[in-house]
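Omission of a single protein chain aside, the complex is shown with its protein chains in their original locations.
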Amino acid sequence: MSRSLLRLRGLLRKEALQIRRDPSSILLALVMPVVLLFLFGYGVSLDAENIPLAIVLQDDSQTGRDLASRFQLSRYFRVSRVTSLAEADELMRRHVVDGIVHLDSDFSGRLAQGNAPVQLLLSGVDSNRARLIQGYVQGVVGSWATQRADRGEPVARSRIQVRQRVWFNEAVRSTNFLVPGLLTLIMTLIGVLLTALVIAREWERGTMEAILATPLRARELLLGKVVPYYLLGLAGLALSVVLGTTVFDVPFRGSFGALFILSSLFLFASLGLGLFISAATRVQFIAAQLSLIGGFLPAFFLSGLLFDLESTPRFVQVVSYAVPARHFVAISHTLFLAGDVPGVLVPGGLILLGMATFFLLMARRRLGLRLDA
Amino acid sequence: MKTLRRIIALTIKEFLAIAKDPKSRFVVIGPPLIQFFVFGYAATFDVKHVRYAVFDEDRSPASRALLARFDGSESFRFERALDHEREIPALIDNQEVRMVLRVPSNFGADLAADRAPAIQILVDGRNSNVASIALGYANTIVAEFSARWPRASAGSTVLPMAAVVDRAWYNPNFLSRWYIASALGGVICTVVVMILASLSVAREREFGTFDQLLVAPFSPTEILIGKSIPAFVFGLAIALLLSTAAVWWFDIPFEGSVSALLLILSIYILAIVGIGLFVSSLAMTMQQGLLGSFIAIMPFVILSGFTTPIQSMPDWLQYLTLLNPLRYVTAGLRQIFLEAAALPDVIHQIWPLALIASSTLTVAAWFFRHRTG
Partner (left out) sequence: MSVTAALDDRRHASVPIRGTDVAKRFSERGKAVVDALRGISLEVGRGEVVGLVGPDGAGKTTLIRCIAGLLRPSAGTISVLGLDAVRDTLAVRSRIGYMPQKFGLYQDLTVQENLDLYADLQGVPVAERPARYARLMKMTNLAPFTRRLAGRLSGGMKQKLGLSCALIKSPELLLLDEPTVGVDPVSRRELWQIVGELVSQDQIGVLVSTAYLDEAERCDRVLVMFDGQVVDRGSPVSFRERLVGHVDQVHCDDQRIARRIHSRACDLSLVADATIRSGRVRIVRATADAAARRTLADTFGVALEPAAPTFEDAFMHMADARRASNEDPGHHPVVGGSASHPVDAGRVVVRVRDLLKRFGDFEAVSGVSFDVCAGEVFGLLGPNGAGKSTTFRMLCGLLAVSGGEVRVAGHDLRKTSARARARLGYMAQQFSLYSQLSVQENLDFFGRAYGLTGRRLRDRVRWAFEHFGLGQRRNAPAGTLPGGYKQRLAMAAAMLHEPDLLFLDEPTSGVDPLARREFWQRINDFAEGGVTVIVTTHFMEEAEYCDRMLIMAHGRPLALGTPAEIRALARDDVHADPSIEDAFVALAEGRARPIDVTAASGDHA
């Protein structure tokens, strides 16, 4: 075995033993992914069901009751019937219901004239939910009208039919959207935070000084850190993919080969950032802070993992292009839901390759063989 | 009297230590500001400028008029017109557009003949939230168009219509920034208070000053109070500052009462101080304290209804969120900012907070006494 390989083997074996004996590594690499997956899988949902809704039915005609019963049958709503609008307002003010559907006493009469309003009152505080409710109410009214028209009742269906199809996520399930994005967060935690911490720890404990005083090459030192945490990151990834596809039923339509290559590139970029942070600070506490602010925060908020970037102000979008996570989130969504789409994977992969090279070179520059860099 | 004097001495010392320790100073100033802007700008559920392509097989005045409505909408951004159906899959796959409108060749004629032509809307479902909201917007545009488009034969039977007329309380324009920014003060001060409180004891342990403190004639309760005050004061200052900034910078309305705001924030911060001190009594180093508070903050934020509604969670998880103090302050702040709530309106948010605060502080005190002296 060549000297260089021997040194690398020594470093790798040391790192493996340390990871095995250090609870915080295990915590971040294997427990955190599970916790995050369950938090997001169950705790974060952009879908709504059983929305509490008050219906004020002042029109006691057959038509009015028919529409009201439609709301009761919908899986989206949990309806309370109230008699007066004031009562309904009170319910909404007390947050008992999230919306009020009001059919005025002349509803069926005006329906015959062709301009019958279904009044919907919403709380706009949670704007996203309000918009969802709006859409669901429109859907209920629309399908009611269509069915009546089909039965030959005097009501118009819309003059234009809309055939809508949602590709890749037919049921429009937010879990399908959230879980693939979460891989990014998990690999960022391992690649940036954990890596930054363990290397800063070597500086603090003085072991870095001792191994630097051996004939160790800078590239061996770098590899000795990159390889173990790369493998750990892959393990976290594999765990998340298995949990995501089994427990949370997220489809995986791409190829594992592409996932492996692209997530490797992303991991290298994260590791490079983590190594750079720790080599530049050499103090665990500061390294942790910087990796949370420079790694975790952008990976959550500037990546499109939860919030859509295209709706943010221009400058936020521009900044987000510098965040590796942004590119990987797009890749991950595509791999899980759409499949191997070269048009997304190739450019994204190339950008990640560039970022990985950049961060690793930066780390290599800071990780000198001397204490005074 | 002596107790009071000792507490004052300790409080002064804590303030000086935070003000003079660059690490702690950074925790108080840096991350809150960064988070304020990142949350404020990037955390949005608004859907704007959805890029779409058009495959107009009809090219009639009617189809052009319909498409002009899309073009004029803030929600959509026209990307390109297509000539062939086969262009569609690649466009969506590669995320060049997120929606394709397909108008069939007989659209104009069918519309004129009241044969209810069907247009096709395809959306990219990788971001499920964007997909469903974009579909809602598109349906609204189509419905408005069909209501306004003049009928070919004015004399033909007027078909009755049922239309949804909606009105949103509190946030009439469905701005998700109002939803996010109104609660920002509470969320960000959580991070500050948690980290300050959890580092307060860990810092002393790490610098070796803790023993000195324990040997001095302080009782554990005095130490606990002395450590709570600075975290409380800084936390309240940050929360109020960011609440003001939300109004002033992000143009969020403030309709409610200031006293309600002060009270709910104060009690909330006490609850968090308790949790932070609890983490602190367990952590041996500042780094452990930091990681510990990070791990605690994540579920608090995710399960608080800050970004996604609690109502969308499974029932068992909704019950669990009753233990989460951030849940109450988030709801309370939104009531105060947007719903013009006064003190009596938020009392049902305040009493659970008070309960949580008293129990976390008690637990912290118990742990403190048993871990130290």
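For clarity, chains are labelled A and B in written order, and residue numbers in each chain start from 1.
Going forward, a residue touches a chain if its C-beta (ideal position, glycine included) is under 8 Å from a C-beta of that chain, and two chains touch if they have at least 3 such contacts.
Since we're looking at a predicted model, the values are computed, not measured.
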| item | value |
| --- | --- |
| Chain not shown, its touching partners among those shown | A, B |
| Contacting the left-out chain in the complete assembly, out of A:217, A:253 or A:365 | A:217 |
| On chain B, residues whose C-beta touches the chain left out of the figure | 2, 5-6, 8-10, 12-13, 16-17, 20-21, 207-209, 211-219, 222, 373 |
| Interface with the undisplayed chain - residues on chain A | 1, 3, 6-7, 9-11, 13-14, 17-18, 21-22, 205-207, 209-217, 369-372 |
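Assume only the chains that are shown with their structure count from here on.
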| item | value |
| --- | --- |
| Mean-CA-position distance for chain B and chain A (Å) | 14 |
| List of chain B residues in touch with chain A within their complex | 23, 26-27, 30-31, 34-35, 38-39, 41-51, 66, 90, 92-96, 111, 114, 116-133, 135-136, 138-140, 142-143, 145-146, 149, 158-176, 178-179, 285-288, 290-291, 294-295, 298-299, 302-303, 307-309, 311-314, 317, 331, 334, 338-339 |
| Residues on chain A engaged by chain B in the complex (per definition of touch) | 24, 32, 35-36, 39-40, 42-52, 67, 92-93, 95, 98, 111-132, 134-135, 137-138, 141-142, 144-145, 154-170, 172-174, 176-177, 197, 284-286, 288-289, 292-293, 297-298, 301-302, 304, 306-313, 315-316, 320, 330, 333-334, 337-338, 341, 343-344 |
